[in-house]
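Here it is, the structure in full.
Missing here is one protein chain; the remaining ones are kept as they sit in the complex.
Order of writing sets the labels: A and B. Residues in every chain begin at 1.
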Amino acid sequence: MNRAGAAAITAGAVTGRRVVIVRVAIIAGILVGWEALSLSGLLFRDVVPSLTAIGRAAGRLLTDPDFYANLSVTVGEIGLGLLIGGVCGLATGILLGANRFLSRAYESLIYYLGPTPKIIFFPVMIMWFGVGSGSKIAMGVVSCFFPIAISAASGMRQIDRVLILVGRSFRATTWQMVSKIYLPAMRDPVVNGVRLGLGVAIIGTLLAETKLSNRGMGYLIIQAYSTFDMPKMYALLIVLFVLAIGANALIGRLSRTAARNRSA
Amino acid sequence: MSRAPLKPLLTSRIGARLIGAATVLALIGVVELAIRAGIVNRFIVPLPSEIMVAIPRIIVEENVLHRFWQTTQEVLWASLLLAAVGIPLGALLHRYRIVRLACETWVGALAAAPIVLMYPLFLVIFGRSATTIVMIGFAAGLAPVILKTLEGLAGTRQVLLDVGRSFKLTDSQQFWKILLPAALPSVFVGLKLGLIFAMINIVGVEFLINFGGLGQLINELAERYDLPGTYGAICFVILTSIVFFDTAERLERFLRPGE
Partner (left out) sequence: MIGESARPPAAATDVALSRDARLLDVERVSKRFVTNEGVITAVDDVSFSIAPGEFVSIIGPSGCGKSTLFNIVGGLVGDYEGRVTVAGDTVRGTHPAIGMVFQEESTFPWRTVVENVAFPLEVAGTSKEARVERAEHFVAMVGLSGFERRYPAELSGGMRQRVALARTLASEPRILLMDEPFAALDEQTRLLLGDRVLQIQQTLKQTTLLITHNLTEAVQLSDRVLVMTYRPGRLKRTVDIRLPHPRDSEVVSSDAFGHYVAEIWHDLREEASRGIIDDESRVLEGRARR
């Protein structure tokens, strides 16, 4: 390979290294700035705890069985909420996407109800499902139903008409059409809808827990707030964010574009 | 008289919408009857007719207009911050390629993160005040503004940049006369998304910390066990958010004709 070729390859490697350096620099800058702010005492006591304090709180947290008990409650609530809301949303979306009349009649209802703050339904959910996990799961269901239904409906409409005709020409039953043609063809938009749904289900469930609960991650966060245990609150928030972002990324890998990028 | 002309009318856009609306109203009617008949507990679900009466009542008694204005103010402040901080940050990421390569995925992850859950933290830092609410709205809406600004700038067609280069534009001229105008439609979409996220989180936090405008109203009514009032306030807030969202959509379509 001549010099021009070799030069191009080293240029790519240099950029990769520089990106790593920039990222490390940014993270280091944030950590240093944080520690400086913490030690300076500019903000009142413990609003910005030192990194070691947060680290210790995180360590205590991750070795505390009580934490894992609460975590599993939350994960269970979110999981169930996503399952129920997801199935309902998917079914509704497929129905709306398949039938133009139904879509015209009801889809704008769902579209406009989507971007509303679902947490305001919480008092109603408490009345209907009690103060326990039931109302939290209901919040999750209500939150994730809308983005999943909307993306399923638009996903249905994007399916190449030809594929549907092929299914019908082979006399496929409704269930076969759904499982063998509709769902595989809509995989990408539905995966995106589920990502969005997971995001809002997490928010809806956890906010409900912070408002009224005696179990779950949300409860732990509010408890840390009311006892002014800031290091613990930071630790909880960090764990929460890592899990949420991780779950989002995992679901994203299910999409076809992600699979294509991996094999490319 | 043949029935043929009836079908297209029923399945037309307007016909379908009317039928949809009619079925929803019918459903409400069924609920009303079910409650009156005692099938559904009226201490859990108040009569729809009571809810409808409650709405004008709370508008008058609870100073809804003032509360609406409070919420709107919070949303406006959050939007100002979003534009003043989000757009320059997006431009910065575009300008310095190495920073963009390093940070773009992080901002994307931020968009997926449940930022509003940090509200107890904001409470500690800013106290139980409008500032907390505005800051949460701002934090929740920031990521889409940055990402869409970046997308708009990066998506400028190369040929337009070549035209600028062929006229020997300076970097600054290239940015203000070509990049930014070309990116403007995308920037507006980002602001719309950011605004919507901000509004949702603002009303949510108002409810949670029992402070502010409309969100607080719902919380108050719920704590007073004013069932029809609570349901009525929820309906009112939903209506408001629909109007808000619809306006944002219309504005976007107005600014991007033909898309």
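Please note the rule applied: a residue touches a chain if its C-beta (ideal position, glycine included) is under 8 Å from a C-beta of that chain, and two chains touch if they have at least 3 such contacts.
Keep in mind it's a predicted model, so treat the numbers as computed, not measured.
Visitor: Touching the hidden chain in the complete assembly: which of B:Ser12, B:Asn41 or B:Gln173 does that?
Guide: Considering the complete complex, B:Gln173 is the one touching the chain left out.
Visitor: Check each of B:Leu25, B:Leu80, B:Leu160 or B:Leu239 against the chain that is not shown and name the one that touches it.
Guide: Here the residue in touch with the unshown chain is B:Leu160.
Visitor: In the full complex, which residues of chain B touch the absent chain?
Guide: Considering the whole complex, chain B reaches the absent chain at 157, 159-160, 162-163, 165-169, 173, 177-178, 181-182, 184, 257-258.
One rule holds for everything that comes next: only the chains that are shown with their structure count from here on.
Visitor: If you average the CA atoms of chain A and of chain B, how many Å lie between those two points?
Guide: 18
Visitor: Which positions of chain B touch chain A when the two form their complex?
Guide: Interface residues on chain B, with respect to chain A: 11, 13, 16-17, 19-20, 23-24, 44-45, 98-99, 101-103, 109, 112-114, 116-121, 123-125, 196, 199-201, 203-204, 207-208, 215, 218-219, 222, 227, 230-231, 234, 237-238, 241-242, 245-246.
Visitor: Quick one: which bits of chain A touch chain B in the complex? Just the residue numbers, please.
Guide: Against chain B, chain A makes touches at 15, 18-19, 22-23, 26, 43, 47, 100-101, 104-106, 108-109, 112-113, 115-124, 127-128, 195, 199, 202-203, 206-207, 210-211, 218, 221-222, 224-225, 228, 230, 233-234, 237, 240-241, 244-245, 248-249.
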